[in-house]
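Right after this comes chain A.
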Amino acid sequence: MTNFMVTRRGVMIGMAAASTLPGLGWAQGTPKTGGTLKISHSTRIATLNVLTNSGPAEYPVMDMVYSGLTRIGPDNQPMADLAESWEGNADATEFTFKLRSGLTFHDGTPCTADDVVATYEAILNPDIPASALSVLNMVDTVEAVDDTTVRFTLKTPYADLPTSTAHTNARILSRAALSGDLAALDTQVNGTGPFRLESYDSARITRLVRNENYYMEGRPYLDAVEMHLFPDLAAETTNFLSGDVDAMLTVQQADYERISSSPGIAAKRVPSGRYVNVVMRQDQPPFDDLRVRKALALAVDRQLLVDIVLEGLGRPAYDNILSPEFKYRIDTPEIPYDPEQAKALLAEAGHPDGIKLTLVASNRPAIRAQVAIAIKQMALPAGFDIEVETMPHDTYLANVWRKGNFYMAYWGMQPTEDATFNLLLTSNASYEDSAWMNTEFDALVEKGRSTTDEAERAAAYAAAQELILRDTPYIIPFFEDVVTASRDDVADWTVHPISRYFYMENAWLDRA
Partner candidate 1 sequence: MSGAGEPGTPVLEVASYSLSYRTPSGPLEALKDVDLTVERGHTLGLVGESGSGKSSLAWSIMRYLPDNAVENDGRLSLLGEDLRACSPAEILEIRGSRIAMVFQDPGTSLNPTLRLGEQLAEVLMRHQGLTQQQAWAEGEAALARTGIARPADMMRRFPHEASGGEKQRVVIATAFACNPELIVFDEPTTALDTITAQQILELFGRLREETGVAALYISHDLGLVSRVAQDVAVINRGEIVESGPCAEVFRAPRRPYTRALLEAVPRPDQWLGTAPPDPAAPALLTAEGIRVEYGARSWLGRLLNPPAEAFLGAKDVGFAVRPGELLGIVGESGSGKSTMAKVLSGLQDFDGRVGFEGRGFQRRRAFDRAYRRAVQIVFQHPDASLNPRQRISEILSRPLKLYDIVPPERRAARVGELLEQVRLPADFAGRYPHQLSGGEKQRVAIARAFAAEPAVVICDEITAALDVSVQASVARLLVDLQRETGTACVFITHDLNLVRQLAHRIGVMNRGELVDMFDTAEADAPERHPYTRALLGAMPVPAAPETTDPLKERSLP
Partner candidate 2 sequence: MTFGYLLRRLAAVLLVLFIVTFAVFAITMILPGNAAIMILGEYGTPESVAALERQLGLDRPWYVQYADWVGGVLRGDLGQSLRLSLPVSEVVGQAFWNSAVLAVTALVAVTVIAIPLGVVAAIRRGTAADLVIGLFAYIGASMPEFVTATLLLVFLAGPATGLLPAGGFVAPGESFAGFVSHVLLPAGTLGLILTAHISRQVRSEMSDVLASDYIRAARLKGLRERRVIRRHALPNSLAPAVAVISLDIGYLLGGIIVVEEIFAWPGLGRLLIYALENRDLPVIQAVTLLLATVYALSNLIADIVIALLDPRVRYA
């Protein structure tokens, strides 16, 4: 039975699943209760502040200890979390969320509509740093109708609000926590998630234990989850292979083959919409000339990049920002690697003797520099004389990001088409950095977000994608798979392509 009514009004109404998740997990027989799951990761869990954190290893912890109103399901659609159902009005300007009854925080205090309001007020408060603000800036007011009902009033129509409320940094905190010292959020957790925090050592191990009062009966199965930090990738892999830990949050592409061929281990590739993009500012030469952008697009051998940078763990992309996982993605024609034609285009654009450029890449993660170096080599025969400048991440963030005119960016997959477009490409996108600023595109995205009609929306998004393919605002060479691995006896170890949602309440250990 499907729990989501994919009807004309499907995007507007949601409802909780009766007891289990959609059948997208890797169920392996009857779940057993108990055991401790050890997960290794290579970046620090620097903070537990759910309002601001953004670390790859912080996401799973947040997903385990906190719950939001909604959550993104494995099918990439919003699913019920603390809210058991929701409903929006016809013009998508008002949404009402109905909370489950009897919710409690880890400390035993009840979780009510008032806490939800307090959380969203904090997110919307410009004085409090909160990363979810960028997807909730259309919200006008949030009010508690009663103890279990919350009403959102929007400034502009927005059909995807239930996706925004699933944002990983929009989890529900208690009013008590928010009215106290906010710095305490960095190290203390009082959430509603399936696990509660037992100990937190950012240099080594963060240990979470079962929340006996989780709203879902019988979950989680595991007694505890331990997050083990291994800053050195080689050390992480070796320890995983030797059986010291049960799962690796992220497997390096270079190690995939070795790990997947090891006995007793299941390595997983999850196709994802994560991508590296080449930013080319279009309000200044040479990239104000479409022919230069097109020439560079032709000078990138996308399959080769997938092979040598991703070790084959990805799919070539052809500059469409939407990956095949997105519902409204249109068929995208392949762009051949054709340095000859690229050279001709460059000449046409007034660069018959080639063009000298400096491509900036931050040193974190290494994939940015690797792609940059590969592009430099591939584009050489087309007349692009590219000098790659790699710099420390802090310098990059301060000096280049959203300021430079030719640099490497790296983004994770977004839950919706709208979120993807509004992240980078619309004129008022949160991190607009291409200076493309196409009003026609803006209008199409606006139309897609505000309409509740699916066909209309599909048409708007298709037209928007055509514009992207026409103007090449970015070179997007590939989509990178999310790669993870666990021991065979780790059951229902699920990783979402967005790698923000982990459904750890379902995981269990098939051990005696």
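FYI, a contact is a pair of C-beta atoms (placed from the backbone, for glycine too) under 8 Å apart; a residue touches a chain by one contact, two chains touch by 3 or more; residues count from 1.
Regarding selection, all candidates are chains of the complex that A comes from, given by their letters.
These figures come from a predicted structure and were not determined experimentally.
K.L.:
Name the candidate, out of 1 or 2, that touches chain A somewhere in the complex.
P.N.:
2
K.L.:
Could you pull out which chain A residues touch candidate 2 in their complex?
P.N.:
Answer in residue numbers: 44, 46-47, 49, 52, 54, 126-131, 133-134, 182-183, 186-187, 201-204, 228-232, 234-239, 241-242, 244, 258, 364, 392-395, 397-399, 401, 409-411, 430-431.
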